[in-house]
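Omission of a single protein chain aside, the complex is shown with its protein chains in their original locations.
Order of writing sets the chain letters: A, B and C. Residues in each chain are counted from 1.
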Amino acid sequence: MLQNITQADTRTKNLGPCKIKSPLHLNHNHQGREVLYYPYIQDQEATFGGVSFEASLPEKQIYFDPNKVHAAIVTCGGICPGLNNVIRSIVLRLWYGYGVRNIWGIRYGLQGFIPTFNLDFLPFNPRVVSNIHELGGTLLGSSRGDQSPEEIVDCLERQNINQIYLIGGDGTLNAAQLIENEIEKRGLKIALIGIPKTIDNDIAFVSRSFGFETAVEAATEAIKCAHAEATSFPNGIGLVKLMGRHSGFIAASAALSQRDVNFVLIPEVNFDLEGEHGFLEVLKQRILDRGHAVLVIAEGAGQNYLNPDPTEKDQSGNVKLKDIGLFMRNSISAYFKTQEIAINLKYIDPSYMIRSIPANTADGLYCATLGQNAVHAAMAGKTGLVVSMWHGVYCQLPIPLAISQRKRIDPQEGLWKNVLESTGQPSFLPHCEL
Amino acid sequence: MLQNITQADTRTKNLGPCKIKSPLHLNHNHQGREVLYYPYIQDQEATFGGVSFEASLPEKQIYFDPNKVHAAIVTCGGICPGLNNVIRSIVLRLWYGYGVRNIWGIRYGLQGFIPTFNLDFLPFNPRVVSNIHELGGTLLGSSRGDQSPEEIVDCLERQNINQIYLIGGDGTLNAAQLIENEIEKRGLKIALIGIPKTIDNDIAFVSRSFGFETAVEAATEAIKCAHAEATSFPNGIGLVKLMGRHSGFIAASAALSQRDVNFVLIPEVNFDLEGEHGFLEVLKQRILDRGHAVLVIAEGAGQNYLNPDPTEKDQSGNVKLKDIGLFMRNSISAYFKTQEIAINLKYIDPSYMIRSIPANTADGLYCATLGQNAVHAAMAGKTGLVVSMWHGVYCQLPIPLAISQRKRIDPQEGLWKNVLESTGQPSFLPHCEL
Amino acid sequence: MLQNITQADTRTKNLGPCKIKSPLHLNHNHQGREVLYYPYIQDQEATFGGVSFEASLPEKQIYFDPNKVHAAIVTCGGICPGLNNVIRSIVLRLWYGYGVRNIWGIRYGLQGFIPTFNLDFLPFNPRVVSNIHELGGTLLGSSRGDQSPEEIVDCLERQNINQIYLIGGDGTLNAAQLIENEIEKRGLKIALIGIPKTIDNDIAFVSRSFGFETAVEAATEAIKCAHAEATSFPNGIGLVKLMGRHSGFIAASAALSQRDVNFVLIPEVNFDLEGEHGFLEVLKQRILDRGHAVLVIAEGAGQNYLNPDPTEKDQSGNVKLKDIGLFMRNSISAYFKTQEIAINLKYIDPSYMIRSIPANTADGLYCATLGQNAVHAAMAGKTGLVVSMWHGVYCQLPIPLAISQRKRIDPQEGLWKNVLESTGQPSFLPHCEL
Partner (left out) sequence: MLQNITQADTRTKNLGPCKIKSPLHLNHNHQGREVLYYPYIQDQEATFGGVSFEASLPEKQIYFDPNKVHAAIVTCGGICPGLNNVIRSIVLRLWYGYGVRNIWGIRYGLQGFIPTFNLDFLPFNPRVVSNIHELGGTLLGSSRGDQSPEEIVDCLERQNINQIYLIGGDGTLNAAQLIENEIEKRGLKIALIGIPKTIDNDIAFVSRSFGFETAVEAATEAIKCAHAEATSFPNGIGLVKLMGRHSGFIAASAALSQRDVNFVLIPEVNFDLEGEHGFLEVLKQRILDRGHAVLVIAEGAGQNYLNPDPTEKDQSGNVKLKDIGLFMRNSISAYFKTQEIAINLKYIDPSYMIRSIPANTADGLYCATLGQNAVHAAMAGKTGLVVSMWHGVYCQLPIPLAISQRKRIDPQEGLWKNVLESTGQPSFLPHCEL
């Protein structure tokens, strides 16, 4: 569902030529280290076939003298499993891999750069981070909302920071681009590296965002609970609301893993609530046939029924979504009352219990590798990029590319087809061809 | 906080003399097998010292011929970790321990006895139950609400049931007593055994109700999440609502285990919300001093602020509590707005994710032993009792005793003192002496 | 490290044209559904560029009439997390997706086909498999060793089996090819589908074998324990032996996830035990410098020190490896005794605790999808193939291709470079260029 891009979109920037011998001694074979954007054979091969991303690798020569590096790490926006793993990995790579000794943690997101918030930098060393990967949340604290790029770059200059690692989502990467522009305008030699964060897994050209697998695992536990509730009472209905503002990856993946789910509703696929083919009627049939049902709904689904006010925004500038979970709970209750069918509806909204847990093993490996690739990129003088994984290969993307579009589930593709097959759910639209 | 009882209250009933040799061959030493109600030395020794409960042990002789036993198992009320473990243990003990072959599962609680619900009995054997302890909820299904004792005993007679195992809470035990009375009135030789279920741990003379430790474990995970959220944002407040209608055992125990909690509010201890010593003011001081706070509240706390309508009851006949969690969330938000302090408040309500999970190891052992003691009691022709654990010893209580009062936290005792010490929280009442 | 293949190697076989309308109604867009073997741009593009695998998708038309399908499922060889998930998925897809009602489980691997073992077939339906994914091991039982292909195909004919699902590793796929040959020789219309199983993740052209992520998660727990032991005592050494006969993927991945590991030894990379650059000397320096060390070793590493007897084979026909874990434990102890350094060495061999646990969430999703793709392939009359995932896309491989070579870690590639970087370990060879 991602749109076409050109090769030019994929090239990253460099602060200058690398002339210092890297202390790493990991002679990578760079031959052919470009990963194809589209690894399928198809008609559009002419369009897609040639586009590739730069692989992410330690370089033989680096741009920065490790003794002169002053690095800053900052976490922004909502929390997500694995933040502490990324922080830890950056610190350990800088310290042990390159011998960097000046590493600073910025407190509470971009606020930490702004003098009026009066927040000290946290000095980092291996001891400070040794066990933080066992904890959820972010050791540094985070915050939402914009801060002035000029003030931020003033701070970087004042503190001699020449590497900045920004861990954050959409909004943060937008801010990062503005900071990068300001850095460039002033002609500073500061490497800015983004580590894209989104529990929804909706960043373009990033196969899988960190924390996502952990989130799916936690979501699966919530679905197990919904299933236990649904099957333990007559006409039991378990309703689980999961994260996913624009993309239903968590809902779809958790449903596919647990396979006890009967209905999945996601932002990418419209549904009718009422009418002969509408969701409520189909749910009624399921209850009459089988005596229980489990429904998973992503928070961004069905917003057409809620009419969120487009002018009401949260601190990150996103339109405030109305609560589809409560809406569905009430709609289902009301509907079955009109049908004179007694149900036992249990509503589970596990949101903070999903995003604030520690990373699982797979995310542990992934976060550590992302952090380490971020360090390699910065040490090589690369800037204005995010680290990514694509088709199983670690690579690098220019920030503008990463924020150019949003990854969403394509209803014509395998993931959603698989959900339809597993749940057996129909389209909830009249005369619909999926 | 439990009231005085007399020895007479503690004696259980028997259908008749035991004349059949038990197949168990576990010659227990019965000497001194009465467990003291009050194991402390104190002034009131005269009052309490002599009262004891009957220990729960397999007998050398039994009342029922195993070939002629027709046993029924039923689960009632809300679900709770360990229900399937208890069912499994009863089935396996009857089958392998005594050679009973007619064991039936009653579907959806007491409804399963009533012809109009048209629910088949589920035939039990070891294969059916072999893995159910890995699952939350109840294999049998459950339901709330009363059914006619006469209709139930009609069903028992019609189906030749002579042992009935009722797993349920307060309401169920009340119903059990009515069924028992009806059985006695008709002069039937049916053993009725209760296995008391309450995730709140509030049954009198039962040291620990099954599922409680699992619930505390799950509650602890929710608190960890609240702590991660609270520490990850400026002026972060994590608010967790936990189960506990009348008793705050889950809230207190989870807070004591995780030790990251700053405030615990429970039904047994009143608090002022406003005023100089009130909760909101104390919370404000904490936020100003430390920048974050974690608050755990039991669902039955602070009901004086909510004025639940005493005539509005749920299916189990309990007064419907209003939602103290949402009330506190709104109160805290409103208060800090008046104080012009920006906070980041995250509200976590994990309820169904606590009660619908499988039993942990400790509850696995406990549920299995309760189930097995229930079988021993029934086979010995005992009736009208519940199985219990008291001071670490398995024992038996007459149903009337078990429902005579409710176990609650005594604010003058160790558990609550320990909470006060761990959290450092003051009384939230004016001029209070705790 | 995989060798070159040609496009011809990648084409699968079909029993005949598909003329029956599929009940699935999941109209996939088949355009361009071939996934490139090599998704990099490079010099060898001429060699690799054109080769592609067939994607795995439900078809619009199928070969078998669901009413006439008699399907058999069999699990062979060692157990592995996810076996029950795959079984469950095949049963549920056949039953609910296509309406197949004759599904049989074969007991104890290929023995279940052979009359002398006298093993009944297990009749499958959704109820039998509903919760088996919560359990480790295999519901069907398994066994090692060959059985006569003629006897197996005799059994298939006798029982009217026309779909056979074989879940197994190397040896099983070899056997599968022999069975397939026998089927073809007799001109039978039997679809044979393999689901490749190897906890070691060493099957060619399969990006990730099912159960592998779960195994890495469990291995990580063992490493945490080794780290706790190593840091809790003076000169503490934690030594963990992990699975990996020919390939060190589990050892490498677990070390990368936990990042507390100082040394990783795998079959793909030789090491000297003694000498100036040898492992023991490097370990001694680490102990003198830091006071503790964690070492992870794959079971197939260092076999040159053990000289396994090439004629001594296990039931699956593999050369019996000698125990490198015990050898290293003894070598380290002896060496430090000669150096007069007191150490606290703890040896952890978690093998069965890794392979016999239930699948985690990610493997749950993966196993279910593999099972479902196996069913789609069989229903479409495909045969002699295995289901696979490659570059994140589900595809199909002819059995001969899957068993043509073994996937191993390439010491020149990212995974191993990453291990070297994370651990900081040197080559343990003299004058070595890694």
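Quick note on the criterion: a residue touches a chain if its C-beta (ideal position, glycine included) is under 8 Å from a C-beta of that chain, and two chains touch if they have at least 3 such contacts.
Given the structure is predicted, the values throughout are model-derived calculations rather than measurements.
Asks: Looking beyond the chains shown, say which of C:Glu221, C:Glu281 or C:Asp410 touches the absent one.
Replies: Only one listed residue reaches the unshown chain, and that is C:Glu221.
Asks: Would you indicate which residue among B:Glu182, B:Asp200, B:Glu213 or B:Glu299 is in contact with the undisplayed chain?
Replies: Spelled out, the listed residue whose C-beta touches the missing chain is B:Glu213.
Asks: Specify the residue from the set B:Leu26, B:Leu288 or B:Ile341 that touches the hidden chain.
Replies: Touching the chain that is not displayed is residue B:Leu26.
Asks: So which of C:Glu54, C:Asp200 or C:Glu229 would be touching the chain we can't see?
Replies: Looking across C:Glu54, C:Asp200 or C:Glu229, the contact with the absent chain belongs to C:Glu229.
Asks: Hey, which subunit C residues sit against the chain that's not shown?
Replies: Its contact residues with the unshown chain are 79, 108, 111, 135-138, 141-143, 221-222, 224-229, 231-234, 346-350, 352-353, 356-357.
Asks: Which residue numbers on subunit B touch the omitted chain?
Replies: Residues touching the hidden chain, for subunit B, are 24-29, 31-36, 39-45, 52, 57-58, 88-89, 92-93, 96-97, 133, 207, 213, 216-217, 220, 253-254, 256-259, 360-362, 364-365, 368-369, 372, 391-394, 412, 414, 417-418, 420-422, 424, 433-434.
Asks: For subunit A, enumerate the residues touching the unshown chain of the complex.
Replies: Listed in rising order, the touching residues are 131-132, 134-135.
Definition applied: only the chains that are shown with their structure count from here on.
Asks: What's the call on subunit B versus subunit C, same or different interface residues, using the half cut on shared numbers?
Replies: same
Asks: Tell me, please, which two chains come out on top when C-beta pairs in contact are counted per chain pair.
Replies: The largest set of C-beta contacts joins the chains A-C.
Asks: Please list the single chain whose C-alpha centre lies closest to the global protein C-alpha centre.
Replies: Smallest offset from the overall C-alpha mean is found for A.
Asks: Please compute the C-alpha centroid of subunit B, do the same for subunit C, then give the distance between them in whole Å.
Replies: Computed from C-alpha means, the inter-chain centre distance equals 45 Å.
Asks: Where does subunit A touch two or more other chains at once, residue-wise?
Replies: Within subunit A, no residue contacts more than one other chain.
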